[in-house]
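For this depiction, one protein chain was excluded, whereas all remaining protein chains were kept in their positions.
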Amino acid sequence: MQELDKDYASSFVKYGIVAVIILLALVLYLIYPYLLALLQLLFSNPSAILNTTLFKLLIFPGLIYVSIVALIAEWVERKLVARIQVRVGPFYVGGWEGLLQPIADLFKLITKEIIIPKHADKNIFILSPVLAFIVGALPIIVIPYSPTYVIWDYQFGLLLYFAILAFYPLVVLLAAWSSNNKYSFIGGLRALYQQASYEVPLFLAALPAVMLAGSFSLTAIASAQAKVWFILFAPLSAIVFFAGMMAELERIPFDMPEADSELVSGWTTEYSGIAWGLFQFGAYVKLLAYSGFFVTIFLGGWQGPAILPPLFWSLLKVSIVVLILLSVRGFFPRIRIDQLVRAGWGRLIPICILNIVIIALLQPYIVSILR
Amino acid sequence: MDFIVPIILIIFSSIAAILSLESRSLVYGAVSLAIFFLGLSLFFFYLGLTYLAIFQVAVYVGAIAVLIMFTVMVVGEGQRRKRSVPLLAMGLLGGAIILASFLMGISYFFSLPNPSMQPSFTLVSLARYVMDNYGLILFILALLLTSAAYGAVALARREVEETA
Amino acid sequence: MYLGDGGPFWFAVFLLIGIAGGLLFYLVAFILAPRARSAIKEETFESGQIPPGGKRVRLVMQYFAFLLLFLIFDVVSMFLYAWGASYYSFAPSQSIYAIVLLILLLPPIYITLKVAKSVGV
Partner (left out) sequence: MNELSVYIIASVIFLAIGVYGIIAKRNAIRILFAIEIVINAANLNIAAFARYGSLALSQAQAIAIFVIGIAAAEAAVGLAIIIQAFRLRGKINVDEMNEMKE
């Protein structure tokens, strides 16, 4: 046994101080005029607050909403899978049906010790959970929940979404490599193969939506579906996108990177405490981001009968997609990595190409329907 | 006249580029290279070439940096040997010659009046350039990419056979 | 030019808040969590065994060919996006380059899959 590393605690303190400095700089320099404006609005015209970007960023389609939904999704998943498997699931914490279980989990994780294994690359080991969380959370900035509830209505929103998620394999690979563990590294390589094999089907499956709307802006794509949802023009692409989405999220039929019966916990094996918690939190936020994206490009976004507000429809659709994604876990066994790669390249990409060619050739008919 | 942002970007990207070549660990070098690609995409974004900036991130960071990092992790650091001084001197000399000669060559740009900026672009004109005006180049590039895919698969084939 | 009230500004704010929030979790954990260290606890986890081998493990990779194909396809799909966004301004006959681009890349996939299958991966 070799000597323990002496400056173990210093990296936490160092990064914690960096965090405090960033927050102070943000509040003091960047956003304090906006905060002041928000406070003035609070007294003069409270309903106008809902339309300020700072409110959107911090509260509704932004950070707090996403965090709460991620916590609820954890509870729903445990409860749903338990019911499918005729168990009870979380039951005691929080009175009714264990509703406060996720918060208890959060407190449990935050008070646990963070173990940094021997020979681990300390800086990358500590920073990669934060990066995984932020890469999962950033895409929600372009996803519209209604014509007004979008943080950044960007002209290239769809491309920006894919560009942000392109960082994810990098972060996974770094996390797996830095823990210097065989299980982690095998899990990381599996994750890389999986992400690489299913990113191309995702790109190609989202292309029909861009073609039909004639724009990269996600708001434009959603409002182009006022007459017909794009899932009717591109049903094959929607199926492929759903499969690719589950693979990118490492949900159960595609969860080889975390295969807990083979690889302990995949690429998160050496992570403990809140470091692991950040990975899980990031995974649920990413689930929400993917569901919102799927709803926007295939299921018409906020479109629906005008009896109820657009916000209701988009939240309803997102909840349904999230529920389907979560409940799949109870139904399917895990598939093998070679079956996964074979299905990704041999089946999904040709199906995507078929759908793109069909849409390209049927252009006159589509113009007569959509325009 | 707004020099602050480009100068910050130049410093950021140059440090990343130098670190990617000079860092001790190859993995840190690969991370620095990814940061350099990101810095370049920020340049493109600031110049208003948005599609190119996002293309750069998706291809360079999302694919090339990942592949390089994968290769580094599998191949390992290689044998670390002492720096060879003649090689280092030659490299520095080469870099200096490039820097000096190009700076001399372009020095007449410095005194020119500030050129006018191009207006922003439309996606349709971009697609017209890619598919119509440069259609033949695209066709040749498709052939090149196909042959590169063939070549890469053929080179990696032995690997597949051995690990099976 | 790009600072101020625009989207990139809020993007940067979001990024900074995310990073600072994530790091702040570490600070809270550092204050709340116990630190009972021991050499055995920091040993690399290997299901209770003492890990063999050196510091960094290297593993052989399968499916490397698919990673290279991924690189090629990434580029091609970005070209297709440039075409796809201006779908309505091209006649179907003008889209021939895009379709040729797509069809040309199917044989390498087929060959890679065949090679992979012939060696039983």
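In this document, chain identifiers A, B and C correspond to the written order of the chains, with residue numbering beginning at 1 in each.
Note that in this section a contact is a pair of C-beta atoms (placed from the backbone, for glycine too) under 8 Å apart; a residue touches a chain by one contact, two chains touch by 3 or more.
Note that this is a predicted model, so its numbers are computed, not measured.
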Could you tell me which shown chains are touched by the chain that is not displayed? B, C
Candidate in contact with the missing chain, chosen from C:Ile17, C:Leu71 or C:Leu105: C:Leu71
What residues on subunit B make contact with the chain left out of this view? 1-3, 6-7, 9-10, 13-14, 17-18, 20-21, 26, 29-30, 33, 36-37, 40, 43-44, 47-49, 51-52, 55-56, 59-60, 63-64, 67-68, 71-72, 74-75, 78-79, 81, 84, 87-88, 90-92, 94-96, 98-99, 102-103, 106, 109-110, 112-122, 125-126, 128-130, 133-134, 137-138, 141, 144-145, 148-149, 151-152, 155-156, 158-159, 162
Touch residues of subunit C, complete complex, unshown partner: 64, 68, 71-72, 74-75, 78-79, 82
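The rule is simple: only the chains that are shown with their structure count from here on.
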Just say which it is for the chain contacts: an open line, a closed ring, a star, complete, or other. complete
Top chain pair, ranked by number of contacting C-beta pairs: A-C
Taking each chain's centre as the mean of its CA atoms, how far is subunit A from subunit B in angstrom? 29
With centres defined as the mean C-alpha position, give me the subunit A-subunit C separation in Å. 14
Distance between chain centroids, defined by C-alpha means - subunit B, subunit C (Å): 18
Note: subunit A residues in touch with at least two other chains are 159, 185, 189, 192, 196, 199, 215-216
Provide the list of subunit C residues touching at least two other chains, using ranges where the numbers run on. 56, 59, 61, 63, 67, 69-70, 74, 78, 85-86, 95, 98, 112, 116, 121
In the complex of these two chains, what residues of subunit A are touching subunit C? 1-2, 4, 8-9, 12-13, 15-16, 18-20, 22-23, 25-26, 30-31, 53, 57-58, 62-63, 110-119, 126, 129-130, 133-134, 137-138, 141, 151-154, 159, 180-183, 185-186, 189, 192-193, 196-197, 199-200, 203-204, 207-208, 210-212, 214-216, 264, 269-270, 273-275, 277-278, 338, 341-342, 345-346, 349-350, 353, 356-357, 359-361, 363-364, 367, 371
Across the complex, what residues on subunit C touch subunit A? 5, 7, 9-30, 32-47, 51, 55-57, 59, 61, 63, 66-67, 69-70, 73-74, 77-78, 80-81, 84-88, 91-92, 95, 98-99, 102-103, 106, 109, 112-113, 116-117, 121
Subunit C touches which residues of subunit B in the complex? 2, 5, 45-46, 51, 55, 58-59, 62-64, 67, 70, 73-76, 123-124, 126-128, 130-132, 135, 138-139, 142-143, 145-146, 148-150, 152-153, 156-157, 159-164
